[in-house]
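Below you will find the structure I want to go over with you.
The other protein chains are all here in position, but one chain of the complex has been omitted.
In order of appearance the chains are A and B, and numbering begins at 1 in each one.
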Amino acid sequence: MRLQGVDVAVIGAGPAGMAAAIRAKEAGAQRVLLVERQEELGGLLHQCIHNGFGLLYFGEDLTGPEYAKRFIDRVYDLGVETLLETTVLEISPEREIKVINKGGLQSFRPKAVVLAMGCRERTRDQLGIPGGRPAGIFTAGTAQRLVNVEGLLPGRRVVILGSGDVGMIMARRLSLEGARVEAVVEILPYVGGLIRNEVQCLHDFDIPLLLEHTVTEVHGERRLEGVTVAKVDSHRRPIPGTEVQMECDTLLLSVGLIPENELSRRAGVELDPLTGGPIVDQWRETTVPGVFAGGNVLHVHDLVDNCSWEAELAAEGAVRFAKGERTEGREICLRPGRNVRYVVPQRIRGEGPVTLFLRVREMEEGVRVRVGDLWQKRFRVVKPSEQIKVELSHKDLRRLPDGVAEIRVECEVAG
Amino acid sequence: MAWLQTEVLIIGGGVLGAAVARELSRYRVEAALLEREPDLGWGSTKANMSIVCQGADALEFRPEYKRSRLVWESIPMMEPLCRELGVPFKRIGELTLIRNNEERAKYQKLKTRAEKVGFTGLRFVDRDELFAMEPHVSREAVGALYNPDIAVVDPVRLTIALTESARRNGVEVHLETEVLGIERSGEEFLVETNRGEVRCRFIVNAAGVYVDRVARFLNADEFVLYPVKGFIGILDKDLGHLVSHEIHMRPEAPGEMNIVVPSVYGNLFFGVVLRLGRKGDNSTTKEMADTALRNLRKVLPGVSEGDVIHTFAGFMMFRNWELGWHECVVEASRKVPRFVNVSIGYPGVSAAPATAKEVLRLLEGEGLRLQEDPSFEPGLEAPPSFVDLPPEEQQSLIERDPRYGHVVCRCETVTEGEIVEAIRRGANTLDGVKFRTRAGMGRCQGGYCTPRVIKILARELGIPETEVTKKGKGSELLPLRSKELLG
Partner (left out) sequence: MKEAQIICVGCPLGCRATLKVSREGEVLEVTGCRCKEGRRYVVEEFRNPVRVLTATVLTEGSRVPLLPVRTSSPIPKEKLREAMKVLAKVRAKPPLRAGEVVLEDLSGTGVDLVATRDLPS
């Protein structure tokens, strides 16, 4: 395939990448190339066989594969070019992309790039769980692939650390496949994912949810034999004397997702330590001109629908850039304030519209979230596990007085 | 009829056993090596900091110890050996940080002692030069003692290459073979293994953590070895740029080494927290991890727990643990003829080349006739390390075998071609593939590549995926198929 002359290259063909490639074509890019390391388009959607996708994007309740199929069909219908089983080895700060596949090595320089590599899972060693290194410990996403795509089960007695959605969904999945899920262990005093999943994945299957607990040790040399679980205090430290031993042969870890930005970093893209992803403006353009980002690579989303929508923004920005349009106008920083962990985008350049995402640091009730003086809304409860999405229009931004260089995004206690 | 008949039997496929095997393969001697694990180097060889040194972490340089002599003789041998075998070797140098006059005085004494035995390369660097060489280390340091000779290697790759070279030159190698007992029968030894009986005339006991157990089969042990467990951590490659030399700071407490060192692959290793341990229990504890991290932060203040991508513990068998210093066991047994015990304790990797030669001298002393074999082939075609090749070679490799164009481990850029080659050369477990190719050693710790490596292992070995193990029987990774529990 001739790679010279690509207008927009999209790295990663999951829900973000596919949406970006489609939007780039729709926005007028002649040659759009979608690069994917797996053997087919769709990314992680294929292993997410449960439903709950597309409620917002399509107004339908779809499974991961069904959501993927809508995008895959459109990718091919529109004539997006695809490079499968192809890994991007490097992106230079000048947007030179080096790829490798069974055909060999190739380099090319598209007019614009959209990064959509998604995220990876936090590992056992990053948590520092002591013990040996037996077989039987997996991150929940890896286990999901093995169970739902490869047809292999990790074990028969399972403990799951982390009550995020992936962990709870795997609790249900393994129970349905006949395994025994002994408990879901959560370090915080509240569940990490959706209430719907707590009810339909844990209550439905009588799986105990141990809040304010954590795994303090794993046992077993060749194969996992059990774990030690202890209660934690308000600083999330294990309380000595509260340890219990749980027999199990499988431990799944659902303890956090990390945006996968190795390529971004080596391209010179500046990352925001608060998100783990690139610093971007409202077009999702990073600090490297012509390089855009959207989806989980930018910040971890709750809804796949938002991954797709955000990547579409990035694609529009990429097409504008490829056509030679550049953003003029003042630059405003968005800063996270009280009880706000992060805000994306981190800057606004020129005019709106701006689609903004934020997450709070801690759960709070009876609050008002505000974006400077431009927007505010009351919430009965806000949780770190639930992103808040804000749409600011041209008009909203025009209300900003001249000379304002910073807007604080805050979560205040409402009267 | 014995399962295996040979002249010299080497028990243990770690770096020492492998070095002896290769040395023996230079001669017209029938030899065999037995290793109990599914692959080579899985004991202490794989669980250390991969440093090649003069034993200088203790900075004692006592010439009256055989251990010192073996290490010093090995130093000029290691680089040519690695080049010959096509395995990584990187000279990085070492900086021992000085924080006060007391430390300066101590290191001055050591420098003098080192010079007395011929190491004239050490020199002091002042504050400015130190921070020019290492801008990220703690500002507590006012200077350092610089040792330019320190290098790092990949001990497991070295062990595998030594063994492959030995095998190529006639040594038989048997994996998953454990010695269960040894008896004497006239001029022969009868060695009972899980595979059958081995008959041999000479035994080299290089069984690592189990050297004393093997010696005890014949009451040949005249030494007491203490299992000292060392905790080591690995930092994300992103932080690899923080240091370029081995950095050494005097620890606060006994039983703690405070070292940060870049590996040949660009990760940073830190540690080592030492505790007396129980053989076979390689588990890490929170206390060791916290201590190691606390010490690390004294050298690199900016590092945090989240930067640690992996931790592990390995054993060193110390002969005189209670002295805080130890001698090695590289000697012919005084009780049993033709039986040589080999245990360095630390630093085993560094001492391997000269130790192998010493073991052959000891075997000769026990009556082994060594006649050089003119057909000895010293070189070895190492398996290709794709990511290290220049682009033209990468391209021609892919053209020859398209599987080298399929990246399986994204974090370390390991291709299917390399994984298949590793399996062809003997890897038959997930850990075996990991230690030979690095697949699974990156920041995602196998999150992406594990399912794929399992499939490749099943395919290449012709076994069902449910039989693929992490590290040998009993560690099956995916023991059940979908629907199997639904009756």
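In this text, a residue touches a chain if its C-beta (ideal position, glycine included) is under 8 Å from a C-beta of that chain, and two chains touch if they have at least 3 such contacts.
Keep in mind it's a predicted model, so treat the numbers as computed, not measured.
Chemist: So that we can see where the missing chain sits, which residues of chain A does it touch?
Modeler: Residues 46, 49-51, 61, 63-66, 68-69, 148-151, 176-178, 194-196, 198-200, 203-204, 380-381, 383, 386 of chain A touch the chain that is not shown.
Chemist: In the full complex, which residues of chain B touch the absent chain?
Modeler: Interface with the chain not displayed, on the chain B side: 482-483, 486-487.
As a convention for this text, only the chains that are shown with their structure count from here on.
Chemist: Report the inter-chain centroid distance for chain A and chain B in whole angstrom, where each centroid is the mean of the CA atoms.
Modeler: Measuring from centre to centre gives 39 Å for this pair.
Chemist: Note which residues of chain B are touching chain A in the complex, please.
Modeler: Those in contact with chain A are residues 238, 280-286, 288-289, 305-306, 308-312, 391, 394-395, 398-399, 402-403, 405-407, 410-411, 413, 443-448, 450-451, 454-455, 465-466, 469-487.
Chemist: Hey, which residues of chain A end up touching chain B in the complex?
Modeler: Within the complex, chain A contacts chain B at residues 37, 85, 87, 89, 100-105, 120-121, 123-126, 128, 130-136, 138-139, 141-142, 145-147, 149-156, 177-179, 216, 221-223, 262, 265.
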